[in-house]
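What follows is a set of notes on a single structure, which appears directly below.
All protein chains but one are shown in place.
And now, chain A:
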């Protein structure tokens, strides 16, 4: 019974997710960001270092940028429902707050993961073809093992960033506030901490979600790449930890909230 109810809640959330244009615009925007970042990082790798690399490697480097698209994609299903009051109709239909939040998290995270894996694959192919042009000389290939591993990690990364966003959005409710908070967490705070030069603060900066995500993805092509000298699994643990904290905060606030 509860499984049925949860599956139905997920179905309803999916129906809501795909029936507004903003979802599709966010996907397009994320794709454009991903492509632009990957071409840039790909060209950089091709001209800078020599040698060959998997065409997914520059896609992975681009995560530092296209995560913004994932944030937007994951934020709007939550904040737009609050802005319009639609959340009241939705919660009337699914009055168990935990179930409602779970459905939202499942839909947003899986959509972000699937879209990122598919987009990453297409982008990798485009990057490989692009780098066959002069003056790059075709250094990028599509070796099965590394490509699959990169794509799976990208999917996992996208799901976690989406969940982090859902947690913050549920707690904050407003789009502007959510964006400001996530911008601070993903970009401003690490820069600020790193610029202090204090060793423990720099270490912390590298373990905030963006650094943790890049470490987990094994990204080496961004300026922070060389600094991320801790194991990928530690990166995953940090990112998952931040996500769990955000979701826990969102859930706690949501449970006691009058809608």
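Here, contacts are C-beta pairs under 8 Å (C-beta built on N, C-alpha and C of every residue); 3 or more make two chains touch, one makes a residue touch a chain; residues count from 1.
Just so it is clear, contacts and distances are computed from a predicted model.
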| item | value |
| --- | --- |
| Chain left out of the displayed complex - its UniProt protein name, from "Acetyl-coenzyme A carboxylase carboxyl transferase subunit beta", "ATP-binding cassette domain-containing protein", "Response regulator" or "histidine kinase" | "ATP-binding cassette domain-containing protein" |
| Option from A:20, A:122 or A:227 whose C-beta touches the chain left out | A:20 |
| Given A:95, A:200 or A:226, the one touching the chain that is not displayed | A:95 |
| Sites on chain A contacted by the missing partner chain, in the whole complex | 1, 4-5, 8-9, 11-13, 15-16, 19-22, 80-81, 84-96, 256, 258-259 |
